[in-house]
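Before any comments, here is the structure.
Just one protein chain is left out here, and the rest sit where they should.
Up next, chain A:
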Amino acid sequence: MGERGEEWEAVMLRKAEEEESKAVKKVKLVTSDGVTMEVEISTVKEMETIQAFMNATDTDNSIIFPLPKVSSHILSRIMELMSGEYDQELVKRLSHEELKEICMVANYLNMKTLLHLTASAIANLIQNKSVEFVRHFFNIINDFTPEEEVQLRKTHEWAFEGVDED
């Protein structure tokens, strides 16, 4: 009985601490365009890169985390996706630029669910599309010489027919 009671007490204590820290700790994210966004600590849980930083810096005060590679527009899109529980429909509404940027940010902040979701959305977009479409999509400049390109096309000729319209 005694042991049980102690255990119970410990759990309650931990809960109270958590509540308290929730109330105190806020995370301020500063975007590349200088906008400061204050978010709940629970929101940051999924951002493993920030989480790791917070675990390392044991502070009671609010944390300011600069995101020099993330614009406020993209960050608010990410917040929308998170609060919408990563609805596929929301992902479909993103522009190609937004999708790519969010994928990169998800990778940078190590957000697993978002990364998986955006990566498969990109795969869906480029599936069975022409080489030109993929280059355009990723803003990639073709660095093959015309001769190399002809040679490659010839080697893999069987794979190039019947692509979808761009």
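Just so it is clear, contacts are C-beta pairs under 8 Å (C-beta built on N, C-alpha and C of every residue); 3 or more make two chains touch, one makes a residue touch a chain; residues count from 1.
FYI, contacts and distances are computed from a predicted model.
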item	value
The complex's invisible chain, by UniProt name, from "Cupredoxin", "E3 ubiquitin ligase complex SCF subunit sconC", "Iron permease FTR1 family protein" or "F-box domain-containing protein"	"F-box domain-containing protein"
Residues from chain A at the interface with the omitted partner, ascending	97, 100-101, 103-104, 107-108, 115, 119-120, 122-124, 126-128, 130-131, 134-135, 138-144, 149, 152-153, 155-164
